[in-house]
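Read through the structure below, which is laid out as structure tokens, and then see the notes.
Missing here is one protein chain; the remaining ones are kept as they sit in the complex.
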Amino acid sequence: MAEAGLAALWFAAVLALLQLLLGALTIRWGGRADATPRRAASIAALAGSVRPVAVVQGLLSAVAMLCLIWVFATSDMTVKLVVENSQSAKPMMYKVAGAWGNHEGSMLLWVTILGLAGGAVALLERRLEERTLIATLAAQAAIALGFYAFLLVASNPFARIWPAPADGLGLNPLLQDPGLAFHPPTLYVGYVGLSVAFSFAVGALVTGDVGPAFARAMRPWVLGAWTFLTVGITAGSYWAYYELGWGGWWFWDPVENASLMPWLAATALLHSVTVLATRDGLRAWTVMLAVVAFSMSMIGTFLVRSGILTSVHAFAVDPTRGAFILALLAIYIGGALALFALRVGTVRQGTTFDLVSREGGLVLNNLLLSVILGIVLIGTLYPLVAAGFGVQLSIGAPFFDKAAGPIALILVAAMAVGPLVRWRRDDGQAVLARMTWPIAASAFTAAGLIALGGSMAILPLLALSLAAGLAVASIAPLWGRALRRTPLAIWGMVVAHLGVAVSLAGMAASSAWTQERLVAVGPGEPTRVGPFTVTLVGIAPVLGENWSGLEGQLRATRDEDVLILKPQQRFFANPPTTTNETSIRSFWDGQLYTVLGQPDGRGRWQVRLWWKPFVTLIWLGGALIAIGGALSLIGRVARDRRAAQRGGWA
Amino acid sequence: MSTAASEQRTGGSRLIWVPLAGFVLLFAIVAIGLWRPADRTVRSALVGKPMPGIALAPVVAGKPGIEAGRFAKGQARLVNIFASWCIPCAAEAPQLLRLKAMGVPIDAVAVKDTPAAVAAFLARYGDPYDAIGGDPDSAVQFALGSSGVPETFLVDGNGRIVEQHVGDIRAEEVDGLAAKVRGLR
């Protein structure tokens, strides 16, 4: 089975090379005006073969991935990767997830998604000018080829081991978690979506065909990528929240930043591509952003894999692999940026705008998102630069909060106004009039909080007030519309913007009102945290499928409600690790978060208790943002379909 | 960027190369970080500065603790931060015994340890120490800017920290260390 996978991988690589060559030849020969009819026919034949090759290449990469999943599912201990990352006594779900819970497998998953996405572009895309599409597919093949080479040369997932050991070494227990089993694939889909946008940008640069048609072709891929990135980041944040056991949900850790940067770029791209599609403006900028967004996902992958930055999440650290990814990065991104500098002159100037207009708002959005992106990038890499000069320093939450926080709040304010401004030109007074209710909501919230809360920190106060205003403003575009006839894309925007308000409210509320109790308790001793009284009932041993552990029984009461929470300490033998299993209960107004610590040596146990008001809103908001993206995607695709059926231009 | 970019056709400005230049800079930073990884060891900021005034209670019977002012009595010495529960510390023991045999005075700080465990450790791996002070809550480790066990500080006769050795002392490092201590006398 492993050999079949390897063979599929080789064939796919050869096809990717073929796809690249065919595409390049088509573009090169097809560009000549003096082509004879016979010559034109052979060029058309060449061009016609690019699409099927892309589809078959995608299918072959999927076959390779299925082979890998198969050897993991059957615990084939003659395969080195299985031995190193799996174990026969493990739930089936984690065996399958183990296939991509390691460097080689995750890279194979990457190219599989990449190949399938390329195949999908080849099958579905009919709007773009043929030459631009061929150039796009050739660029996609070039990316895939690099990763095939990486897999086949530097990280073969199908290598056998001899003699075969009786059992494997196991998967890192921290990764044996349903959330994490599906977190990486989600992010990869997002990264690959951005690679498609990148290929479109390269294709458009090659042919100089940057315009609304290009924007419409690229937009679904950007929307899809952005939706998956949102899901990935939201899920990753929740995973860190319940798994690390200290109640934090974002740490400004390099690996987290590595996933945030592509998201920021994709968010900016999503908005600029709308300007390009609707008003034919921001041409060069949109192309640039498409390149930057994919660069960020490559740089993110590089930072995670090379281990040049220390992170809690670091895995599969290997400088050789880092060097390989870096080389790919240099070729693709350096190449694309050079192409940009050389070719952008052939891109005709787009329209310019009035300052007070929807376009103006979207430019502001792009400006602020790009600045935040720059801050995160610089903050993440700065310790590396300093280390080069022999200075050790650490950059964390205080810097990012101070530098990016205020800009993010301005962005939120801009988000509230933007959708209420008309395209082309609007009147400042009229916009202000439309903002009456949102401003009233903000003022009312601020006044209420000051009256009730008294001593509230300024930042959460500001954030909560802004969130209230944004929530009202984000629904405002629906006012006066027939709801059933409102396009899905508008719904998408409304839901996504509302999601940002919800998430922001969750962040502000939980940071302002969280209550923490770190105590050593004996059985029967009550502790108060928030509205709850928590009592340790007892400690008992428990056994899982591949771990053993201790389980604390905590009885929590609020008014008449009584509930039992069971936080655990788990000991994994293979590899030897201790993990904390938090026990969390959600209520409409917050979460009770409990952790069992160590015994204190005097018959008591350390327990950690948190009452986190409205913390769930953070991830609920993230989910809403993703749902908004999905609605928008469905709306756009359906509309393009209908337009294509009518035979008009989409 | 958009119109700045499109103005290039007429203006011919070189600004359009800025993104590529930015990328080259970024590439250089990470490439250097990859090929010449910086030393990740967290070193004490006290090297070259006076030893903090520490006084530690004895840990094992018949062996003094570390009294205040011990390090400014004209004799250069090593201060070994160790623990009985630390595996590299056991691996380091023969090297310390050799240093002791070469006439290098060594004091010790036992981190987060119990008297019984330290006594058992010394009985098993040998005792190269003139004095052993207990540091039950890592307070001395923090005061010295030490971030793990074992570490060894070289202190000159005036009580100034000359050097910090992070990790266990290897056999090939013994002669050099002994020479440094002698040189300080």
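Lettered A and B in written order, each chain numbered from 1.
We take it that contacts are C-beta pairs under 8 Å (C-beta built on N, C-alpha and C of every residue); 3 or more make two chains touch, one makes a residue touch a chain.
Definition applied: contacts and distances are computed from a predicted model.
Its record in UniProt calls the unshown chain "Cytochrome c-type biogenesis protein", which is the match among "Cytochrome c-type biogenesis protein", "Protein-export membrane protein SecF", "Leucine/isoleucine/valine transporter permease subunit" or "YhdT family protein".
In the entire assembly, the chain absent from the figure touches the shown chains A, B.
For the chain left out of this panel, the touching residue among A:364, A:384 or A:623 is A:364.
When the omitted chain is restored, the residue from A:102, A:580 or A:632 that touches it is A:580. The chain not shown here touches chain A at positions 244-246, 248, 251, 253-254, 281-282, 285, 309-312, 314, 352-355, 359-360, 363-364, 366-368, 370-371, 374-375, 378-379, 382, 386, 389, 391-399, 403-404, 407, 516-520, 539-541, 543, 548-550, 571, 578, 580, 597-602, 606, 608. Interface residues of chain B with the unshown chain, by the touch rule above, are 1-4, 7, 42-46, 83, 85-87, 111-114, 117, 136-139, 141-145, 147-148.
As a working rule, only the chains that are shown with their structure count from here on.
For the pair chain A and chain B, the distance between C-alpha centroids works out to 40 Å. Within the complex formed with chain A, the residues of chain B that make contact are 1-3, 5-9, 16-17, 19-20, 23-24, 26-27, 29-38, 40, 42.
The touching residues of chain A, when paired with chain B in their complex, are 281-286, 288, 291-292, 295, 299, 302-303, 306, 308, 310, 319, 322-323, 326, 329-330, 333-334, 337-338, 340-341, 344-345, 347-350, 352, 377, 381, 384-385, 387-388, 390, 392.
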